[in-house]
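Have a look at the structure below before the remarks.
Left out: one protein chain. Kept in place: all the others.
Chain lettering (A and B) follows the sequence in which the chains are written, and residue indices restart at 1 in each chain.
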Amino acid sequence: MVYAVTPLLLLDQITRRYRPEAAPVLDRLRLQLAPGEYLAIMGESGSGKSTLLNLIAGLDRPDSGRVLFEGIDLATLDDDAVTRWRRASIGFVFQAFHVLPYLTVLQNVALPLDLLGVRNPQRQERALQLLEACGIAALAPRYARELSGGELQRIAIARALVHRPRLVLADEPTGNLDARTAQQILRLLREQLHASAANAILITHSVAAAATADRILQLASGQLRPAARSAALPSVP
Amino acid sequence: MNRSDRARGAWIAWRALTRSQLRGHPLQLLATVLAIALGVALGTAVYLVNSAALTEFDQAARRLVGSADIVIRGPPEGFDEALFASLARHRAVSAASPVLDLQVTLPGQRPPLQVLGLDPFRAAALQPALLGEIGADVTGLFARDTIMLSRSAAQVLELRRGDALTVIVGGAPKSLRVIGILSDAVYPEPLGIMDIATAQWSLARIGRLNRIDLRLRPGAPADAVRAALAAELPPGVVAVTPAIERGRALTATRAYRVNLNTLALVALLTGAFLVFSTQSLAVLRRRSVLGLLRALGVTRPQLQGALLGEGAAIGAAGSLLGALLGALVAALILRHLGSGFGNRAMIAGGAVLVLPSLAIAAFVLIGTAVACLGAWIPAREAARRAPALAMKAGDAEPSLRRLPTTLPGLLLIAAGAILAWLPPIGGLPLAGYLAIAALLAGAVLLIPTLMRWITGTATRSGHATLDIAVAQLQGSASISTVSLAAIVVSFSLMVAMAIMVHSFRNSFDLWLVKLLPADLQLRLSAFSDTGALALDQQTRIAELPGVARAQFRRVRQIWLSADRAPLALIARDIDPAHAGDSLPLLRAAQQSLPDGTQPAWISESLQDLYGFQPGDRLLLPLDGRLLPLFVAGIWRDYVRPDGAIVVARAAYIAATGDQSANEGSLWRRPQVSAPALEAAVRASLALGDALELIGGEQLRERSLRLFDQAFAITYALEAIAVAIGLVGVGVAASSSALARRAQFGMLRHIGMLRRQILGMLAIEGVIMSTLSAIYGLLLGAALSLILVYVINRQSFRWSIDLAIPWRQLAALSTALITAAALTALWSGRAAMSQDAVRAVREDW
Partner (left out) sequence: MRSMRLALAGGAVALVAAVSATEPPLATALPAAAVLPGQALDFPRDYGSHPQFGIEWWYVTGWLETREHERLGFQVTFFRRRQQLSDPNPSSFAPHQLLIAHCAISDPGRGHLWQDQRVRRAGLGLAEARADDTSVWIDDWKLERSGASYRADVAAEDFALHLQLEVTQPTLLNGLAGYSQKGPSAQSASFYYSQPHLHVSGSIARAARRDVVVGEAWLDHEWSSQYLDPAADGWDWVGLNLDDGSAVMAFRIRGHQGQAVWAGATLRDAHGQVQDFGPDQVAFIPGRRWHSSRSGVSYPVTWQLRLGARQFDIEPLLDDQEDDMRLSSGAIYWEGAVRVQEQARAVGAGYLELTGYQRPLSLR
């Protein structure tokens, strides 16, 4: 079988149980991410959203089925290899920001480049570039512990994209933010994804947040199904 | 809310908190409890042993001097018995009992046997029990060479009624007949009783007594009478009261006790540090539970009370355990070592451990209070935090940062530097101890500043792991203070102790070499009063073909002051012009020898105790006359803390006519082997094994071995303190790793390898412990100066020269750094074993 284009991400019949005898959290789940796609996955608490995200990031392994990233089966890589792959290919945005409080904003954003061995001045240039893009260049020399939630998440977005990852995984990025800030963050995320031509999967249970994505899937009973876009909710321009 | 509600709230909170705490980290809890237990145990044991010793001393005094109000004491050679006749007639005296109280030399290099030569009829007035016990045998004691033994002496000497006891009098053995065994009720200590007339004759003390026990008429003022009597006593004879003797016995062990109590205090403070860090960690870990409790309506004081309660519970558990341990250790010490802390001045034969419940309760209370002190700051911190904030993810660093530390730290260090120069207080180096405490506290307070300064000046390497590690250390300087303080304090104390002991050992070794240059040392049972080599025996030894050179010494006890133990007079061959060749001389007089005086060299303790200086004149009471001496120099003596004075033997013989000797040094001719010489010496005297012969090198080794044994316990305690400090580091590392669990998760997400994270932790550990080691070394070196020049000098009244044990310090530092890095790594691993993935989603 020949694909015209190898899909960036292919989940093939993924099954994952927490305990051998328990019902599977993910049950023969399939997912294919089209190039450049921004996908939102919604689901109730405990539906397996985080498990799915971990499997995609190589932080967890399925009981059966395969996770293929650009055609490579993550199961064939050992922990170090997966980590190195993740280091280069994935960007993360977390609900709790996870910006290191004792590093400056610039250092935080440069961290992924640091890990990739990018040297200065390129590293600093690139980090500043992203800060500027995210509208927080002025914060560069400041320490994270002095900043607000919105600012922290902007930093997190900059950090997630600084090393030009193929895929950004955002796990409830607005969960700790007020509605107005959430809107701004989602807009920024979308803009920056676009700017860097990265794919993204957004995990959320917020309909409003999901609405900013290109496609929305609903995770229920271990399976992904397309979710109807609610007309009642405003879409993000 | 009424009082019972408040208490209930606190109780519920406490239960909720403590359950999770106990389940969570039993090891740290255990370490904390043990640290407090150690401190309390040490304090309790020292106290118990001392009070048992005191009780024993009092009882022994009552047995040995009976109900005497005043005891007249003279040197072992005694004073004229006419003094007894005149004192017995003194109008203030109602009863007088003449005594020869001698340490009788025994053969076989056994310790001497204390023998009391008494007039049973006169002694009965002061010790009625004695005559009752001797009973029908009293006239048996009148027979020639008879003795009664206490049961314990009979047991030690393996003698029964009717057996012969061989003692050494002068240079010859003498056989005494054991005519009775006294029950433990009268004298539990090993002791012999002779009739005074028999003792005078058998022990070669005709016409002499060395003790008179006096009871005063009712209403006679003991102190005034003592002062009046003292003025009339011949030189070298003193009048003391039982209270003075008790005080002297107390003083003998005081320095040891203070040292041990200081160690106990260090252990307790370390315990307090541990409680502090454990509780800080516990508060951190249970932030959400605490927040929840607050949200559910537990008030701030209730929460604080609950957290303090935890500290109190830890403290009480540790203190109870410690009190138990202390009692056990005290019992063991009393059984195996006696109550004198190895000090001969206070041998307690029958010291019995009595558990004073009040004192024990006090120790438990102190331990608990110290633990509460440690728990107080974290409890206050936790209670202050707003409930909502407490439930949120937040700062790992409590508001310690707010406390200004730099200036107080500097002030404390300055205070310590000044205190170190103060003289002893009441004969104790209290200012020195305070100086150490101030330096330690000041140094600890400077840690945050120094940490920030050092990590701040560190340049960025560009390596993520290293930079993050440095940044982490820099950012958490204040919280690191706690764990750093524990390790810096214990490590610096260990360094100081190591330097002090090494210096002492070095000086001691040099001293031994100086004082024991000969091939063979000989002496007649140490610390005994009756054995001595006659002149012809000395000549016989000196003229042995294998002897290249022989030197003999006469060592005697001299009472210089009623308030102080007797000093040792050493009459030996010495060339006044080159005294430094054979004495470890520290200072010499500049003046020339005044007419009519003899040169004398005094030990440092004599200088400290009596204030004599080189160039001073001093009158030495010798055989009832005063011998004018000139202090020609001061020498170092590590054997006789009560003081020693060296005079030329020729001058001594001229003054006293006493040509006997009880010690000697022999140099052998090269062609004669040491064993052959030893055999020849023994054969030349009919003394058998009574003569102690030992090679100079052998003696040196034995002395050093004894030295090492004496300090083994100190090392053990110090090692325990450092181990506790390391546990403290472990606790702090755990707490820091725990607080950074989510951070590790994030780093794993963004592609940091597991080993990179562990490496980062190890780097943190190494940096921290290296800084601690360097800081501890510097601080320890400063403290060792105080130990060497202030505390040692003031406690023991002898000086030592500073010597740095470089290799030992290097090994110690390496061990510390490795251990600390491993500890940090281990706690990081523990934090990493939590699923890093889940950690990033934890939203506390």
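Brief remarks on what is shown
To be clear about the criterion, a residue touches a chain if its C-beta (ideal position, glycine included) is under 8 Å from a C-beta of that chain, and two chains touch if they have at least 3 such contacts.
No experiment lies behind these values; they were computed from the predicted model shown.
Across the whole complex, the hidden chain's contacts among the shown chains comprise B. One of B:39, B:98 or B:367 touches the chain omitted from the figure, and that residue is B:98. For the chain left out of this panel, the touching residue among B:101, B:133, B:195 or B:604 is B:195. For the chain left out of this panel, the touching residue among B:185, B:206, B:425 or B:619 is B:206. Looking at B:140, B:170 or B:408, the residue that reaches the missing chain in the full complex is B:140. By the touch definition given at the top, subunit B reaches the unshown chain through residues 81-82, 84-85, 88-89, 98, 119, 121-122, 124, 131, 136-140, 142-144, 195-198, 200-201, 206-207.
We take it that only the chains that are shown with their structure count from here on.
Distance from the subunit A centre to the subunit B centre is 66 Å, each centre being the mean of its Cα atoms. Only residues 393, 395, 462-464, 467-468, 471-472, 474-476, 742-743, 745-746, 748-754, 836-837, 840-843 of subunit B touch subunit A when the two sit together in their complex. Against subunit B, in their complex, subunit A makes its touches with residues 50, 54, 57, 59-60, 79-80, 83-84, 86-88, 90-92, 94-96, 98, 100-103, 107, 111-112, 114-116, 119-120, 145, 159, 171, 176.
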